[in-house]
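Data first, discussion second: the structure below is written as structure tokens.
With one protein chain held back, the other chains of the complex are shown just where they sit.
Then we have chain A:
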């Protein structure tokens, strides 16, 4: 069979020139070296991965190597990478990219990621993979650099858009690709119009949902793989969630998608030990909490701001400082406050001032001393964070603060300080992505976020690949407060803390009831009686259980086929 053969003639001109000019000729030793180099860099097989040989400082896990091999050898370089959170999709993408670059199949690369991850991607590719990736900051970068990382939001806007369309990319990588599930959005349209020779879509929460989302995502990668729109929707109902019912569709999707589950990786995960630490209010704290709770019976309060009351209640469980800051803000923000409102706030502030001690902080101190090791304390409130810093210092415990808003450099610096010089890290947020604290294995949840995913992210900073010890999680819950109720729900009913991220992910998306937090606000904020609250909690419980059952039956049905959920 005829195959096109290209003979590169660029060498010839130089050769004839040298003959004509009688030199200058190269050095025999260098000439021999050049051939040695060539023999070392020639790759004699279509199959197999070269990348690991080039990456002495990276030890990819077996499942990551397997994914890279699969994508290159069986999926022709177009794939959705959908591993569960924390299994290292970035590493997989890096391996594939590196392999193609070594083999000379890919030169020009466009990497589209959320804005907050741009510099992290660039630095990981540079430091772990020795790929000179550049974060797009100036317009000339598009043309001058071969591997560019940018956010979709930047890339889709002019002048960037036109420049990008004028360039020939060999590989396009898109992180958080599940955001492209809607084919009516500008981002979808933008990605669709890109020419995709090789393409990787990375997503952690793939397609448990609507079948239309699968269709859109796969069609982006490989148009026609699932048929055209009309035929597809004739066959599968638009809103159906029956991906698993249809063996054929499932197989089709599996041809372009790889999903590793935590359990499949064969990696030993360390255990999580969860302990609830009940906290007893002091008299002053109790008085403050009760006073705040009484606002619920005030009509004008509940009508306008059930949410504020909830917030105050939760804050009262954290620290008087947190309550104080919110009260001040409420007063400042209110236009033309009535004397009654002012008096109310002032009386509450008096209650704040009457609080003498923080029972939780005392308990935390006792616990930290007992643990006698690195501890991370998570709190929802800046004011509590500041107070704890002061409080620990008073008691001779070294601590560093950590906030999601810190710049990358500061985050790394704080992490380093914590690792080398301080016993405690006090964090207000999971600190966003990419900050890994595996060297620590004790977490105190000083107060609880009402969003289970946020809670999971907190734990995920510590309980992740690379954690070698069991992780201890201490949940503080003040008795007879809304906090105790929430913890009970999260802990006992959803068994949240025992779960690993992937499971929770799946369950929450299955529930499809939107914002978990809103449910909690509704239950605890809008219930007029204990009875109503209990009924609503039970409802939520049974929904969660239902979702879990669906999931379980799916995973047993999917046994033997691990690549899709």
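Simple rule for what comes next: a residue touches a chain if its C-beta (ideal position, glycine included) is under 8 Å from a C-beta of that chain, and two chains touch if they have at least 3 such contacts; residues count from 1.
By definition in this document, contacts and distances are computed from a predicted model.
Engineer: Any idea which of "YqhG family protein", "Transport permease protein", "4Fe-4S ferredoxin-type domain-containing protein" or "SpoVA protein" UniProt assigns to the chain that's been left out?
Structural biologist: For the chain not displayed, UniProt's protein name is "YqhG family protein".
Engineer: Pick from A:103, A:403 or A:536: which residue touches the chain that isn't shown?
Structural biologist: Touching the chain that is not displayed is residue A:103.
Engineer: Out of A:89, A:156 or A:196, which touches the unshown chain?
Structural biologist: Counting the whole complex, the residue in contact with the absent chain is A:196.
Engineer: Check the options A:54, A:179, A:250 or A:536 and report the residue that touches the missing chain.
Structural biologist: A:54
Engineer: Going by the touch rule given at the top, which residues of chain A touch the chain that is not shown?
Structural biologist: 1-8, 11-12, 14-16, 18-19, 23, 25-47, 53-56, 72-73, 76-78, 103-105, 130, 132, 170, 192-198, 219, 222-225, 227-230
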